[in-house]
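Note that this complex is displayed minus one protein chain, with the remaining chains in position.
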Amino acid sequence: MEENRFEPKIVAFVCNWCTYTGADLAGTSRLKQLPNARLIRVPCTGRIDPIFLIKAFESGADGVLVSGCHPGDCHYNSGNFHARRRWMFFKELLEFVGIDEKRVHFSWVSASEGKKWVDVVNGVIETVRAEGPFQEYEKINKSNMIPIE
Amino acid sequence: MAQLVELAKELLESGKVSLIIGYTAKGDNATYPFIAYTAAEAEKLVFNHHCVNNLSVYINRLDIPEAGKIGIVVKGCDARALSMLIQESQIKRENVLIIGVNCNGVVKDVEMEWKKENVAPKCAVCEVRTPKLYDELIGTLEDFEKPDPTAMQIIAKIEAMTPKERWAFWQNEFDKCIKCYACRQVCPLCYCDRCIVDENTPQWIETSATARGNFSWNIIRALHQSGRCVGCGECSRVCPMGIPIGVLNMKMNMIGMSEFGFKPGMDINEPTLVGSYKFDDKENFIR
Amino acid sequence: MNEYIITNEQINQLASELLNKNWNVVAESSDGISFKSITQGEDIKLNPSSKPSNLSPKQFFFPKSETLFFYKKTQTDVEIIDTAGVGNKTIIFGVKPCDTALTGILSKVFNWDYKDEFFNKKVENTVLIGLKCGYNDDDCFCTSVGLSPESEKGSDIFLVPLEDGSFLAKAVTEKGSEFVKENSKFFAPATDAKSKPVEMKAAPQKKFDPARIKEWLDHNFENEYWKSLGDLCLGCAQCAYVCPTCHCFDIVDENFDYMSGRRVKNWDCCQYTMFTKHASGHNPRSHQSDRYRQRVFHKFKYYPDRFETILCTGCGRCIRGCGIGMNISEVLQQIDKF
Partner (left out) sequence: MKIGVFVCECGENIGKTVDCFKVAEIASHFPGVAHAEAYKYMCSDPGQNLIKKAIEENGLDAVVVGSCSPHMHEKTFRKVCSAMGINPYMVEIANLREHCSWIHDNRDEATAKAVDLVRLLVEKVKYNEPLFPIKVPVTKRALVIGGGISGIQAALDIANAGHQVTLVEKEPSIGGHMSQLSETFPTLDCSQCILTPRMVEVYQHPNIKLLTYSEVENVEGFIGNFKVTIRKKARSIKEDLCNGCGMCIQKCPNKKTAKSEFDEGLTTRTAIYVPFPQAVPNLPVIDRTVCTYYKTGKCKICVKVCGREAIDFEQEDTMITEEIGAIVVATGYKLYTIDKKPKDSLIQGYGEYGYGQYKDVISGLQFERIASASGPTAGEMQRPSDGKEPKKIVFIQCVGSRDESKGFSYCSKICCMYTAKHAMLYKHKVHDGEAYVFYMDIRAGGKNYDEFVRRAIEEDGVNYIRGRVSRIYEQNGKYIVKGEDTLAGLPVEIDADMVVLATAMVAQPESPKLAQILSIPYDKYGFLAELHPKLHPIETSTGGIFLAGSANSPKDIPECVAMASAAAAKTLVLFGSDMLEREPIVAKVDESTCAGCLYCKKVCPYNAIEVKEIRNRAGELIKTIAYVNTGLCQGCGTCNATCPSKSVQLLGFRDDQIFAQLFAFADN
């Protein structure tokens, strides 16, 4: 790591069948990536509750990535379609309450898109790095640590 | 309102309904929810500009055993909530007799005097002055002076802010929250036996009324209303701390409209927004 | 004599000086919603005839959310880190009698067995500046529960507005006297030449007799009347949270991460379904009418039984704030007629 460079903490929620496997392929292909993302494997993007993202921020994430199968590729036929609707609302809501869209990312990465995975994950990390630490959320996380009037 | 009383008496006397959820007057201005079980009690029913409450909240929350068909007085906005409750399997259509009222606007809060400044902001953008769903329809439509759509103005104001300003604005608002859950209890569509905020293994939302717990509570509440909220405005009205929570819901409704062309509770035969999808739903935000 | 004269300007100057000394200075917020810490002395504008704020100043003694301790796990053990549990010295200006009474009422329950240091220290650290009340609406009923617009209960210093715009300040407690002494430059001793107290709205009429109510409650737990009260109440906690005397709390553990967290005390309310729900799923107060009855019983029977004090100050907040018009005053008036 470069000296004094901000290293963002990224949580990536990925579906088991497409993106996790796509990331496996990136590994098998030895495609180098930045080391900031931690993947959390779930069966399907349909399983990803928007609140997971809030929990990720509460746990100190500077940015979040959600990724799954392309529409039509879903291992469970339609899980990602429901997820897509959910995210549309959630992303707008987050923006509306002041969470910069640069901290919340969505992508479709199939099991064959190892290269795309690398581009996505590196892109997210660099975008969040440019944004800097998520100080606003850090502040409300700390709100629990001081007595409130 | 003689028409309402006559109808209610007839329905109760004939046994078509076992009770009627309506409004009764108190003092000069105020009205409050009221349940008429008998024709004599039906005499007390009223409908006027002060009938603010969305009575559909009572439909699946009454502490009375299942006693046959329930009659209920609804405005257009309330009827939308009732439609959602039917679509969400909370009550069967045949178990409720809907007395729709042609609505000529209501005040912001029950005790307020009927004048333009006091008209509820939701009435400014109302498209359902005649309910979309009813068994009986009473009253006649009359013109009234529309108020400013203040919620829209607040949304426009917030949208014009930078993310940091928006964050500061909402943190300031959420900071007031005392987690009394009046917003939840008054909402017809918050009917869960155990709200997600009461789930503690694992804990989804911190019950503490701290900045972090208040933030997650308020936005998750808005999220759970997305594609469902009918905009009756009760949550904002009852908030003792004056947090404009309804604005979040309205913003989500605008997304439902602009991205999916959908308005909740307008037609019980349409699929609900949550729970359905289209192949070509927008995904320009997904890489 | 423990009577002094203080003007509006002096109050503002006093507040500024206390702020400079790092005091937490609190007054009613201008939007009428709650009591808030202020940042400059000029923010204090005492108005005896204003409607009580939506939220009582209870939170300065019994916060809506209060950390009891922090914890840190090790591989085999847990380490506890005590919180200070107490903040800066606090002064609250312009508290009406129906709010000042809360410390006296609540200290009974917080000290009857276990001494709640969190509460006691806050009371100890706070100077409560009471203000004679000139407000009265249909929902006020302080006189029915043994208080009045000029009750000095709970105030350390009690202010009475005078016609010339200044206030007569009575040091009610020792703490109040001490405080005046320490800040004597803002308090002029009251002389006979002082201005007359401002004529204010009459006190609310006595609406019911709490002794009669208690007697009825003693014998009517199963009365049919309770059943009729549960139909409309939606079971939120607005009434309890705005109330100066409701004091139920819930203790939960909150994680910061997998190794650490805090134990925290949060407001809770008997009107919630979950309040009495057992892990088995059984709920002894399964109906809203049971829960509403509990509220009345706790305030007007159980608490007086145990502590000889009514758990209510008659401020009327619960009535004003209720979204569907539940009205405890009317309920009690009804009971009084039985």
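By written order: A, B and C. Residues from 1 in each chain.
Methods note: a contact is a pair of C-beta atoms (placed from the backbone, for glycine too) under 8 Å apart; a residue touches a chain by one contact, two chains touch by 3 or more.
Values in this document were obtained by computation on a predicted structure and should not be read as measured data.
K.L.:
Pick from B:Glu13, B:Glu113, B:Glu199 or B:Asp267: which residue touches the chain that isn't shown?
P.N.:
Touches the omitted chain: B:Glu199.
K.L.:
So that we can see where the missing chain sits, which residues of chain C does it touch?
P.N.:
73-76, 255-260, 281
K.L.:
Since one chain has been left out of the picture, which residues of chain B touch it in the full complex?
P.N.:
Answer for chain B: residues 65-66, 88-90, 191-196, 199, 201-202, 204, 224, 271-272, 274-276 touch the chain left out.
K.L.:
Residues of chain A in contact with the chain that isn't shown?
P.N.:
1, 9, 11, 20-21, 23-28, 30-33, 35, 38-44, 46-50, 52, 55-56, 58-61, 72, 74-79, 82-83, 86, 118, 141
The criterion applied here is as follows: only the chains that are shown with their structure count from here on.
K.L.:
Going by C-alpha centres, which chain would you call the most central?
P.N.:
That would be B.
K.L.:
So which chain is the furthest away from chain A, centre to centre on CA atoms?
P.N.:
C
K.L.:
Let me have the rounded angstrom distance from the C-alpha centre of chain B over to the C-alpha centre of chain C, please.
P.N.:
32
K.L.:
Could you tell me the distance, in whole angstrom, between the mean C-alpha positions of chain A and chain B?
P.N.:
Centres of chain A and chain B (C-alpha means) sit 34 Å apart.
K.L.:
Can you tell me which residues of chain B touch two or more of the remaining chains?
P.N.:
206, 208-210, 213
K.L.:
Going by the touch rule set out above, which residues of chain A reach two or more other chains?
P.N.:
Touching at least two other chains: 141, 144, 148.
K.L.:
Once bound in the complex, which stretches of chain B touch chain A?
P.N.:
Touch residues, chain B against chain A: 158-159, 161, 163-171, 196, 204-206, 208-213, 215-216, 219-220, 222-223, 226-227, 248, 251-252, 255-256, 259-260, 273-275, 277-279, 281-283, 285-287.
K.L.:
Which part of chain C faces chain B closely enough to touch in the complex?
P.N.:
Touch residues, chain C against chain B: 31, 33-34, 54-55, 64-65, 138, 230-232, 234-238, 240-242, 250, 252, 254-255, 264, 266-267, 269, 272, 274, 287-289, 321, 323-325.
K.L.:
Flag every residue of chain B that touches chain C in the complex, lowest number first.
P.N.:
26-27, 30, 32-35, 53, 57-58, 61-64, 110, 176, 178-182, 184-186, 194, 198, 200, 203, 206-210, 213, 234, 237-238, 240-242
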